[in-house]
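Inspection log for the structure reproduced underneath, given as structure tokens.
Every protein chain but one is kept in place in this view of the complex.
Now for chain A:
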Amino acid sequence: MLTKKLLSACLGAGLVAALAVSASAADITGAGSTFVYPVLSKWSADYNKQTGDKLNYQSIGSGGGIAQIKAATVDFGASDAPMKPEDLTTGGFGQFPLVVGGIVPVINVKGIKSGELKLTGKVLADIYLGNVTKWNDKAIADLNRGLKLPDSQIAVVHRSDGSGTSFNWTNYFSKVNEDWKSKVGEGTAVNWPVGIGGKGNEGVAAYVTRVKDSIGYVEYAYALQNKLPYVLIQNAAGQYPKPNAESFSAAAASAEWTKAQDFYLIMTNAPGEKAWPVTATTWAIMYKEPKDAARSKAAFAFFKWALENGQKEASSLDYVPLPETLVKQIEDYWTASFKG
């Protein structure tokens, strides 16, 4: 059984390598984050129609994307967690954000509709720590006067697979809850104190739909598609914005990108009045001095087109365009940092 799996894994890896080799010069190859896959494939189709250049993207997970770019088998890697500036320098990489999306807490509690329940980030983290175990706990009740909360155990659902969604979720908790920061920390996979794990956004959505009195977190698009009631979270400015394109782009706009070296900035808990507190982005990681300058150039042409013209497609897939000022910054970064 295992031998079989190992063999098929080798075959799969071989296939990826073969694809990378057989691709023609103008083809751009990338690998990584599953979060950006839908929008990248849409962009790729439109870009192909206009220019004839093709993008070949393998959505194998952010960790896989970083591993592939380190091995120089692709023109760019995509990751939901940015690489540290010092690691970028060591490897000769540069990175920049591509698209913005939101992560929302979703619940299955009888009688509570979308947007009715309000939580602070600290209480949300306390639920995931197992410190707050009942829906009518004082910490929740104090934030929701007038809302009828059931006297039942909270079933906590998290991602079981390593994921950028979990990375941003735990990063947010680490910013708003000291206890979480010292006990659990942040990462694509962490040692979850309580709860059950669902595989992928669809796994979490399925558990929250099936298990009574549960809470989970998914990308905004999954909450919309599955009609899961979402919870409002208090942002850094003390407001309770609704999760939507407006509050996600408000978070992207209020984040202080100018101060971030190599765009190493995680947008959670952004300071803006209207900012959704758990807003995330995906970074593209590329060589500053690529071996194949022509293909790297083709990749930059594609990203330039995508950042300037591809944002309508992003909106139609429930992602949010990058603010114009940020696009300008990224283009300046390209000229300053990348050769060829």
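FYI, a residue touches a chain if its C-beta (ideal position, glycine included) is under 8 Å from a C-beta of that chain, and two chains touch if they have at least 3 such contacts; residues count from 1.
As a convention for this text, contacts and distances are computed from a predicted model.
For the chain that does not appear here, its UniProt entry gives the protein name "Phosphate transport system permease protein", which is one of "Acetyl-CoA C-acetyltransferase", "Phosphate transport system permease protein", "Type-4 uracil-DNA glycosylase" or "Dihydroxyacetone kinase subunit L". Summary of contacts with the chain left out: across A:K113, A:K199 or A:K328, the touching residue is A:K199.
For the chain left out of this panel, the touching residue among A:G115, A:G185 or A:P271 is A:G185. When the whole complex is considered, the residue among A:D46, A:E116, A:D161 or A:D179 that touches the unshown chain is A:D161. What chain A contributes to its contact with the hidden chain is residues 1-3, 5-7, 60-64, 66-67, 153, 155, 160-163, 184-192, 195-199, 203, 206-207, 210-211.
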